[in-house]
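This report concerns only the one structure given below.
Note that one protein chain of the assembly has been removed; the remaining protein chains are unaltered in position.
And then chain A:
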Amino acid sequence: MEPQPTTAQPRVRIQTEDFDLSTEVAALHAADTRVGAVCAFVGLVREWAPTLVAGAPALPPEGALASLGRPGAGSEAPTPVADAPAFMELEHYPGMTERAIEAMIEQAQRRFEIYGARVLHRVGRLGLGEQIVLVAVTAAHRGQAFAACEFLMDYLKTQAPFWKKEHSAAGARWVDARASDDAALAKWGIEADNAA
């Protein structure tokens, strides 16, 4: 009989709380001495490009600029309207999210020689620099662990029902899906038309 990792936690978790990489990785390979490689990816909330620059008022997202007020007509040096990133808000589809990610892990287990996998994704309000997502995979050797980890991340980007909204002083806007994420999944032979 193959040793079964004793995992107190389900392998797919959607939560508002932060996570600890070391704890998750340790739990993933605990009691499974077949594991010779662990590959873990952590995604963070990074600073996004400003949409408004000083002295050049751009179209406000959803009329948000109105609440900021404008410099008076006589103002020589207009106050810069910086769209300083403030925080990110993540929404998901409870139920479907877990099912979708479970199905991705099952597919990863069919494609790669891996032993275990764990996916954590945070939702709710997240500040700059905070951890958003963890994908960790165990295998006997590094090649399969690297590949499965990248596969799961590429899959998650285009097929898991999460939506990001950026909040800043200038307002809030939903993040656009990117065609490059569809292309990333295509390299595994899976056609995605999420951003199309």
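Keep this in mind: contacts are C-beta pairs under 8 Å (C-beta built on N, C-alpha and C of every residue); 3 or more make two chains touch, one makes a residue touch a chain; residues count from 1.
Operating definition for what follows: contacts and distances are computed from a predicted model.
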Chain left out of the displayed complex - its UniProt protein name, from "4Fe-4S dicluster domain-containing protein", "Cation acetate symporter", "Molybdopterin synthase sulfur carrier subunit" or "ABC transporter permease": "Molybdopterin synthase sulfur carrier subunit"
Options A:Leu28, A:Val137 or A:Leu156, residue touching the unrepresented chain: A:Leu156
Among A:Pro10, A:Gly36 or A:Gly95, residue touching the chain not depicted: A:Gly95
For chain A, the residues touching the chain missing from this view: 43, 90-93, 95-96, 99-100, 121, 132-133, 153, 156-165, 174-177, 181, 194-196
